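Note that this complex is displayed minus one protein chain, with the remaining chains in position.
Coming up: chain A.
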Amino acid sequence: MRVLAAAVLSLLLASAAAQAQDQAMAERLKPCAACHGEGGHSRDEVYYPSIAGKPQGYLQQQLRNFREGRRHNTVMAELLAPLSDDYLRAIAAYYAQQPPTLAAREPVADAALLARGAKLVREGDAARQLPACSRCHGGQLAGVQPAIPSLAGLGRDYLSAQLGAWRSGVRQALAPDCMAQIARKLDEAEINALSAYIAALPVNAQTRPAEHPDGKLPLDCGSVP
């Protein structure tokens, strides 16, 4: 009985310590909350993506991308400039542990547009060697550990801005940059259809990144170990 009580007590203490640690981290990351919201749950998906619940490796890589000029946001780059790689890892770990954001979805009435988006996401286009998005981003588009982010949950404008940025070279990932190869094969209309379809998908609390990819990735991606 005593042993059990001690075990329960130590568990409680450990979880209290973890909670305190989590709170200290949230306090440290107030500058990020100014845009990305408390715990990484954005209140304004149009401008600032939610970052809660994304795979740790992906988040850490993005922080380095902003610091090193492969992605661009002046305020973020300046905030991150004097922070060590170890700190960036801890920041990424904190946001990765948060539950995903259950953002209001953006319903679209245009059925033809949605069908076109769905086809690209689920099947791709073999004739142009365009792989289905789901082969890398997972069946539910919930991402795959440790480095492929979820697409479900992203806003429509954010999605089309990112694909456009890859197409024009403004956003880059570590070479070989598979997303740049894919984005360059898409035209404006396709990006519009994809973004509309993905932004309308429901997200629930079970939408978490898969542990492993479903077989081999169709292209090599430098940021995926």
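The rule is simple: a contact is a pair of C-beta atoms (placed from the backbone, for glycine too) under 8 Å apart; a residue touches a chain by one contact, two chains touch by 3 or more; residues count from 1.
Quick note on the criterion: contacts and distances are computed from a predicted model.
Enquirer: With one chain of the assembly withheld, which option in "Cytochrome c, mono-and diheme variants", "Non-heme iron oxygenase ferredoxin subunit", "Carbon-monoxide dehydrogenase medium subunit" or "Macrolide ABC transporter ATP-binding protein" matches that chain's UniProt protein name?
Expert: Checked against "Cytochrome c, mono-and diheme variants", "Non-heme iron oxygenase ferredoxin subunit", "Carbon-monoxide dehydrogenase medium subunit" or "Macrolide ABC transporter ATP-binding protein": the hidden chain maps to "Cytochrome c, mono-and diheme variants".
Enquirer: Among A:Ala81, A:Ala109 or A:Ala205, choose the residue that contacts the chain missing from this document, as touch is defined above.
Expert: Hidden-chain contact among the options goes to A:Ala81.
Enquirer: Looking at A:Ala33, A:Ala118 or A:Leu219, which residue reaches the missing chain?
Expert: Per the contact definition at the top, the residue touching the missing chain is A:Ala33.
Enquirer: Would you write out the residues of chain A that touch the absent chain, in ascending order?
Expert: 27-31, 33-35, 67-70, 74-75, 78-84, 86-87, 90
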